[in-house]
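Only a part of the assembly is drawn; its chains keep their places, and the rest are absent.
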Amino acid sequence: AKARHKPCSLKELEVTVSELGLGYESDETVLFRYCSGTCDSAVRNYDLSLKNVRSMRKIKKEKVRARPCCRPLAYDDDVSFLDTGNKYYTVNEVSAKECGCV
Amino acid sequence: LYFPRREYHENVYLEQPGGTSLLQIHALKDSEDEEVYFWLCPQLHIPRAGAKDNLWFQISEKTGLLFLNKSLDREDFDTLFAGNWMSMPKLILQVYLTSRPFQGRECRESYTKALVKLSVVNATMPACGSLMPSQLCFADTDLSFHIKENKPPGTFHQLQRFALQQQCQNASISYTIIADEGLPFHYNEDITSIRVAQTLDREEREKYELIAKCTVREGSKETSTEVPLLVNVFDEDDMPPFLPNGTSTTDAVVEFSRKEGTVLAALMVYDADTTPIFPIESSRKKYTGIINSSDPWIKETFRAEHIFHEISFRPNGSQVRGTRHEYKLVLNKNISVTESRSFQLDVIVNDTEYQGPNKSLTLHFNVSVLPISIQFSNVTYHFTVNRNAANFSQIGKLCIDNCMRFYGVNVTYSLQTPNVSCYAVTIAQGQEGKFGILYVNNSAVLQRHDCKEIQYPVIAREERSKKEAYTLLTIVLDGSLIHNDDDCPDSCAVSKTRSECEECGGVGVLMGKCQWRQGSGKGITTNYSTCSPSIKTCPDGTCDAVEIKDEKICPQDCTRANIVGGHQKGVLGTGIRAGHGVCHCFPDISCYCEKDDIREPLCDDMC
Amino acid sequence: ASLATRDPLRWRAPVDCVRANELCAAESSCSSRYRTLRQCVAGRDRNTMLANKECQAALEVLQESPLYDCHCKRGMKKELLCLQIYWSIHLGLTGGEEFYEASPYEPVTSRLTDIFRLASIVSGMDSAGNSKSNHCLDAAKACNLNDNCKRLRSTYISTCNKGVSSPERCNRRKCHKALRQFFDRVPSEYTYRLLFCSCKDQACAERRRQTIVPDCSYDEKEQANCLDLRNQCQSDPLCRSRLADFHTNCQASFQTLTSCPGENYQACLGSYTGLIGLDMTPNYVDSSATSFTVSPPCSCRGSGNMEEECERFLRDFTENPCLKNAIQAFGNGTDISFSPKAPPLPPITLPPKVEKTPPLPYDINDSNVLYDTSMITTCTSIQEGGAQANKSHEHSLCFSERSLTTALMTEQKTMTDPKASGS
């Protein structure tokens, strides 16, 4: 059967700071929490209308989004670590704390 | 005694000499031998200023002629209307009628009274030349009168205007009455009075339309003026109740509907008199309908309900209002299924205000209360259930004889212990205790090979009489097990397409897979497309006794959540009665109805 | 200075009844008399009570107090309290006999010309652009594009629409309250356009009829009797006030060109909308494209001997030339104002044929001046050589404002009393 996506929810993954790909080199492992899943059950009349109005070309050349996104509603606290050059860094808003469809 | 009008109007000017006649008021008799005495309430009333002592106006006790007994001068005007900002000051006199001379009574609300509204012109009487001919003719443009039926003849109005006509002697003013042939009115040209010449009968005719024509001749010029003169005949309760087509008997059978409030039968009673709706309280008491029985059971079990409507009768061409009274025999409480008897029940209808003979008549209801048997027509009931049936799948209905026609009869269905320890099925009480719905409540048992055929003794018990009926329910399991993807949602309603729908099962499915209902019709339609556990029961516009147990079964009938897209909610505010395109739901979260014909890719970024 | 000596400056300036009550309460003689009057009016036989000396004395004093000619304002703070105070004193002043009661509201002096002008601009613009334009649909658009109007319109529609198609009826009380809020809080340039839009076709007329969601706010399985409904309305101070206001401002007056008192369409339209959301809620009763009839939710069936009074009350709505002209004038965007640049006069609707008694022969002050009549005056100048009755006359008909089209029925003839003429 076609893969049915789970509703939007908070997932977590253990990664090293380097694997975050922000440019810091550190083997410290951090908990990376992210939002994943569909927002089918959060569609509103707005989305249906926007989809229809757009399909009638009443909106042209504009970046619009006619479906809710599964996104963080709040972020975890800052993350601090010692990099390979023995220098401390603190990075904010890396990991999601709460997810929702917006 | 009564007045033919509720109100009279006339103008009063300053400095009109004492003794000036203002207005002739008439009274009509209720009986020939009555004496007529007019008298004025000692206070006059000024709108927005209240009551004041009446020093200026008098009425002739015998003739009813209202006159000025003291001239009203400027000073009087100022004291009466000090600071009164009305554009045309007015004072109101109350004229009363008695059949004995006036003995200094107070002006009571309850006495027969008419109002005289005098507009006080803040100037002396205008010169004749300045008056329009029509002003000389009529003080009142609303020449409408009421005359009671069955009362003696009498004069009810005088057309001439005294004060102005006394002033304008050189104008010759004459009146005529234009009317259809043969009307019961006479006009005395000399004193311009109009008489009702005979007793009137409202049930023959209740409205008369005449025209008063006034002709004013001044020198060579002649002007005529016409004003409608309307006579309404007031009703008196002088007609007895009667039966429209003579039927005073009807049958009233109590069988399947044994619920309090059930209307068993109705009979009509007519009355040529009017029955005013307003004020409702007094008019409702006018007609009574009492069950004539000494049997306490009858009095307790039945009641007579009465409603009435105005109708029109058409005696010889004219339209006359009458009343249709409807008497319904109604169950006053629920009746037991075992009750069985026949008897004649009489309702005595009484027109309380009618004084003549036959003021009441009797309606006869031939009542037969039939017993109801609590029984199953079949000795056994047989259902085949697929082993892939899910929980809450509805297998079928159990119903004793005529159960769907019952009202006020509460039957409870229960399954006893089965012959084998395979407890897979149970029963829910259907709507208003009529039938039982069989459904799977333990689908795991269906998959056990040792459970092939399950027999349940069934009991149907009528709550009030405790009467019971028995039958045997046989459930035969068949079908080979099929597997559903773990990814499948619990509820069929989540699926939005036929393929998604038919590849999965869900709560309430009968054969292991959901069923796709392909809708048709444009716009918002009751025949919307949707995925259902069983098209036979969902959606059917009813959130039934099984579906109500879990919104995942049939949100299309039961949801109370927000519905996005074009839709109409169900009658009781639950479910989706009609929807646009495909309706699918995330139970307890939201439902969607949308046309899925937009093929354009849902681009995330730029379109 | 004591209340008794009227100081025109302090007391005569009319104040609202709440303020007047406060002033009176602060004055011992006034407050005691006011208490007395309330007892006089509360008694069963009001007339007798009002005739007794103590009540008369109380009335006399109160005529000097600010309570005497206090008024209220539509939408003022404590409007209901103001109206209750007004009626408590007013019943004493009129004896409660009036068919038409004086309005407790201050007379509307502001003319509506700009609203009419807006309506004419829009209707002119629309008809230029699209002759088939539906003014009522345009009115809905104007409202939908204004946040406040849209919100309050959606509030009353969703309130009145709840359960309309289900067995348990909608909640009429809540629906009426939401309607009142809409007409009180949304400027009349939006509400009048929705309610008084002019129509050329049936679809538009039906949309206009649907404006107040009649299924919930108006329709009734069994129509009430109008006298019963009036009685019910008059037992509620707000409804009684709005009905009195309607009678004051919409009373057909034959001394004016527009048939409206003071030629003021705005006052009439304002008091008409003031009734919406109360027991006496009026609505269009047909959706014909060419003409319209408005009526309260009642009939005169079952009036018994009071049918005449009932029909007279009902005609104030169904056959009222002032109300009809006011609605038509707004719909066509024309208003009467006597300034030189006044737009052309609107088509005047002649009141109905006179067989029926004229709807409102008297204005509130009952100034039954003769020529304000519904009669027809034909003046014929008789040819020289003496009056030959019934000969052909040279007719110079001089109609008074109203005309009676009485076709003399052939079998009609003049009637005399044989007994009376001494034969």
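Note that the chains take the letters A, B and C in the order they are written out, and that residue 1 is the start of every chain.
What we mean here is this: a contact is a pair of C-beta atoms (placed from the backbone, for glycine too) under 8 Å apart; a residue touches a chain by one contact, two chains touch by 3 or more.
Since we're looking at a predicted model, the values are computed, not measured.
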Report the copy number of every chain type across the entire complex, expressed with the labels provided. A x2, B x1, C x1
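Throughout what follows, only the chains that are shown with their structure count from here on.
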Between chain C and chain B, distance of the C-alpha-averaged centres to the nearest whole Å: 26
Between chain C and chain A, distance of the C-alpha-averaged centres to the nearest whole Å: 64
Nearest whole angstrom, what separates the Cα centre of chain A from the Cα centre of chain B? 62
Name, in rising order, each residue of chain B that touches chain A in their complex. 485, 487-489, 499-500, 503-504, 564-565, 586, 589-590, 592, 594, 598, 600, 602, 604-607
Quick one: in the complex, what on chain B touches chain C? 9, 11, 41-43, 45, 47-52, 82-83, 85-88, 90, 92, 94, 106-110, 115, 117, 119, 132-135, 137-142, 144, 146, 176-181, 183, 185-191, 193, 195, 197, 209-211, 213, 217, 220-228, 230, 232, 234-235, 274-280, 283, 309-310, 321, 568, 571-573
Please output the residues of chain A touching chain B within their complex, sorted ascending. 1-4, 7, 40-45, 48, 51-52, 54-55, 61-67
